[in-house]
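The complex appears here minus one protein chain, its other protein chains still in place.
A, B and C label the chains in the order they appear, each numbered from 1.
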Amino acid sequence: MADQLLQQIVNSLLIGSVYALVAIGLTLIWGVMNVLNFAHGDFLMLGMFTAFWCYTLFKMDPLFSIPVCAAVLFLLGVGIYRFIVSKVMKGPGLAQLVVTFGVSIFLANLAVMLWTPDFRLIEKPLLSGTWSLGSVQLSIPKFAASVGSVLVSAAVFFFLKRTRTGKAILAVEMNRDAALLMGINTERINSLSFGIGSALVGIAGAFLSMYYYIHPQVGGLFGLISFCIVALGGFGSIEGAFIAGILIGLVQTLGGYFFDPAYKYALVFLVYLITVWIRPQGLMG
Amino acid sequence: MSAAPLLDVRGVTKRFGGLLANDDVSFTVSEGEIVSIIGPNGAGKSTLFNCVTGFSPPNAGHVLYGGRDITRLAADRICKLGIARTFQIVQVITDMTVLENVMTGAFLRSVRNGAAHEKAEEVLRFAGLHEKRDAAATSLTIEAKKRLEVSMALATQPRLLMLDESMAGLNPVELRGMIDLLRRVRANGVTLVIVEHVMEAVMELSDRVIVINSGKKIVEGPPKEVVMNPQVIQAYLGDRYRARG
Amino acid sequence: MGVRTFTKRQVSVSAAVLVLLALYPLAVRGSFPMHLMIMVFLFAMLGVSWNIMGGYAGMFSFGQAAFFGIGAYTSSFLLTAYHVNPWIGLLAGGVVAALAAALIGIPCSNLRGHYFAIASIAFAEIVRIHFNNWKLIGAAEGLTIPMQDESLRNFMFHSSKAPYYYIMLGFLILSLGVCSWVTTSRMGFYLRAIKEGHDVAKVLGIDVVRYRMAAIMISAFLTAMAGTFYAQYILYLDPESVLILPISVQIVLVAMLGGAGSVMGPVIGAAILLPISEVTRVKLGFKGSGLDMIIYGTLIMLISVYQPQGVWGFLQKIGRKKR
Partner (left out) sequence: MDNLTRRKFLVGGGALALSPLVVSRAFAQGKTIKIGAVYPLTGNLASTGLDCKRGVELAVEIINGKYDLNLPLARTEGIPGLGGARLEVVWADTKGEPKNGQAEAERVITQDQVVGVIGAYQSSVTKTASQATERLKVPYVCSDSSSPTLTERGLRYFFRVSPHDGIFSHDQFRFLKDLEAQKKQKVQTLGVLYENTEFGSNVGKEELKYAQEYGYKVVADISYTNNATDVTSEVGRLIKANPDVLLHASYITDAILFTKTFKEMGFNPKGMLTMAGYIEPGYLPAIKADGNFIIVRSTFALDLAKKKPLVGQVADLFKKKFGIEMSENAARSFMAPFVLAEAISRAKSVEAEAIVKALRETNIPGDQVIYPWKGIQFDPKTQQNVHATGTLVQIQDQQYVTVWPFESAAKDVVWPFPAWKSRK
């Protein structure tokens, strides 16, 4: 009993940090340009497929194809921003919300057309298997993903706080007009942020591909949960997203373990609703 | 000032974190008066407006309107009681026409569309916007937008109208027009509290001037006296008034 | 256009359209053209209902499926468990949905834009998950509505789809009536002010929470009515067929494509979107390549970029130029 409890807490942290990794890219995009990217889950799916094809075609392990996934998704993000999202930024709010739904449906079905709706797994990733730490089983690829999540969050955090470009992004996030007056090219910052946000979810995809099945529809629930995490953490807050991700992981896993697995996602959404009721701006907003 | 004042602000204090935006501010406004609140940028004038109109209630102190404590009332309730206001940055409903904007205000006192329409037409004629009634609100000039905002407030049929920098950015001709409009508003029996930087308007319109600096009220009195007050000149007025004059 | 006035031309066009729609069942054969029009009316009604909260008050709900499902489930549950006439169930469903709307309206009363959208999705997902596990109402197995004799009283028809067609047309006209009453009344003005911003609304003496609540509840009531119709029409419902996110998204798309914030917009939207999706399914469906969905996604992107005000706005512009 106690052993399983410990195991469940470990599992919560593992899935929670993966959620955080998926959500950080979204919070960056949301924070900087106030655009809610409903295709975020599909970006994750494309990241996973990129890792899969690197593995299948070039025998490149997901661990090494992380930069490739980041690069591919960066370009995709910049492209989607330039040709689609930037065109609706000045339009009505509803168009901004709906356009990424279109992108989502398009990408998911393009993946079906190109790669069939078959399920794929990366058969023998470098990181696989489990460590037995006493009574606790620790999945090595999941642990790697968590470490990656912490590293990436920290890197993004320092990038924003310490580098020139990062500070420019933060300036735009705080006050677009003032940033414009200060001579920051907000258009460039937008497309850069969209690119970086997408690259981050590409990295998440590479980590997930080490142990998760790969399928055109795989992004759906991950996407939905990351919206809750971002709104829960406070929009644009990297540290908020991380904390919220872990919190959601705990709610989901422990809720499933103690309460009822059939309701575990309902609990996640309920916790989210209660939080925004009390704090509409989110935990760290 | 024999009867109870229309507006009675008692010891209003407002904090934002460590910042003291309003520090124990008290003043009264009588029925039919025009009172101006002036002070340098960041002195806490708009915060004071927000405290009075229920947009952000004070941490301490009371606001009495017609003898009734309205300190904790919601903004829309306060509006229903007869206090209307405008914002420093013009707020109109962008996807409506001029007439529809004013009708939205008029609906406060008239449930039916027809009645609201009539009232709105009347207000628009009064404010000199009648010709533009079918124009989109977004298509208006700054001056017309300010007039529109005042019209929307008037359409709610207030007893007390609080205007936050309604003159900013107007050219001299437009300024005359606005001063004239406010005079006529007062003539109709509406009491006015205005926050204003344009001293020309303040000097011409005000019965009384209240000066706020760093969240505190420093001086209060007739405009002529206030501008002579050395404390005021030192704190804020001197340079600016002389430069304009 | 502060006061709604109908021009002669508008009246005669509407009358002509109504006559044509009334004659349509006599002009077509086979069930598919009837089914298609019923679906157009159904989604037009759902779009019109969404519009009251989304188009006018700016509460972009992506959770309408919850109200749709609650309506369908309430009447069907009352019918299967207590033999309550579906017409009474229709009203009961509306009331239950409106109460559920109030329940979700409270925590969301300060949320706007994206935040409201996400909260509405979260709410609808909770409803879906709960209904999927709720044994009393059949859980995942759903409810099968027992076959009864066909009659208006039983809200059930077997030999022809025409009665369903006219009932749905009636529902649509009813919802259009409610919507145009809302838009020309004080409430419509207030909702548009709320959409602009809560501050500008409050300063005009508008009780923002109360009017938002009213909009959500009216919208939920009408959406639930459509849900009951759906249940009586299909005679079977499960969480997967009435409570899922794609239904909510399609409702938003119908409204946006036609023109959010105009009475007739969603009707135009449904009249364009539904035939496209139904016909591509029939014509392209059996190839099974996902091509029809790619076309659908592309269409959404094109509309958002090039026609974000919807087709109705576009038509009005043309109409104005002609005059």
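Throughout what follows, a residue touches a chain if its C-beta (ideal position, glycine included) is under 8 Å from a C-beta of that chain, and two chains touch if they have at least 3 such contacts.
Remember, predicted model here, so these are calculated numbers, not experimental data.
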Just list which of the chains on display the missing one touches. A, C
Across A:P117, A:G166 or A:P280, the one contacting the chain not displayed is A:P117
Those residues of chain C which, in the complete complex, touch the missing chain: 17, 20-21, 24, 27-33, 35-37, 129, 132-133, 139-142, 144, 147, 158-159, 230, 234-238, 240-241, 267-268, 271-272, 275, 279, 281-282, 284-290, 292-293, 315
Touching residues of chain A against the unshown chain: what are they? 1, 4, 7-8, 11, 14-15, 112, 116-121, 123, 130, 137, 139, 142, 211-213, 215, 217, 220-222, 225, 252-257, 260-265
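In this section, only the chains that are shown with their structure count from here on.
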So, comparing each chain's Cα centre against the centre of all protein Cα atoms, which one is closest? C
Going by the average position of its CA atoms, which chain sits the greatest distance from chain B? A
When B-C and A-C are ranked by contacting C-beta pairs, first comes A-C
Measuring from the mean C-alpha position of chain B to the mean C-alpha position of chain C, what distance in angstrom results? 43
Counting only Cα atoms for the centres, state how far chain A is from chain C in Å. 32
Check each residue of chain B and list the ones that touch at least two other chains. none
Pull out every residue in chain C that's touching 2 or more other chains. none
Per the touch rule above, chain C residues touching chain A in the complex are 54, 58, 60, 62, 104, 106-108, 110-111, 113-115, 117-119, 121-123, 125-126, 129-130, 132-133, 249, 252-253, 256, 260, 289-291, 293-294, 296-301, 303-305, 308-309
In the complex, go through chain B and note every residue touching chain C. 53-55, 74-77, 79-80, 84-87, 91-97, 99-100, 103-105, 107-108, 111, 113-114, 116-117, 120, 134, 152-153, 156
Tell me, which parts of chain A touch chain C in their complex? 30, 34, 36, 84, 87-88, 91-99, 101-110, 112-113, 224, 227-228, 231, 260, 262-263, 265-266, 269-270, 272-274, 276-277, 280
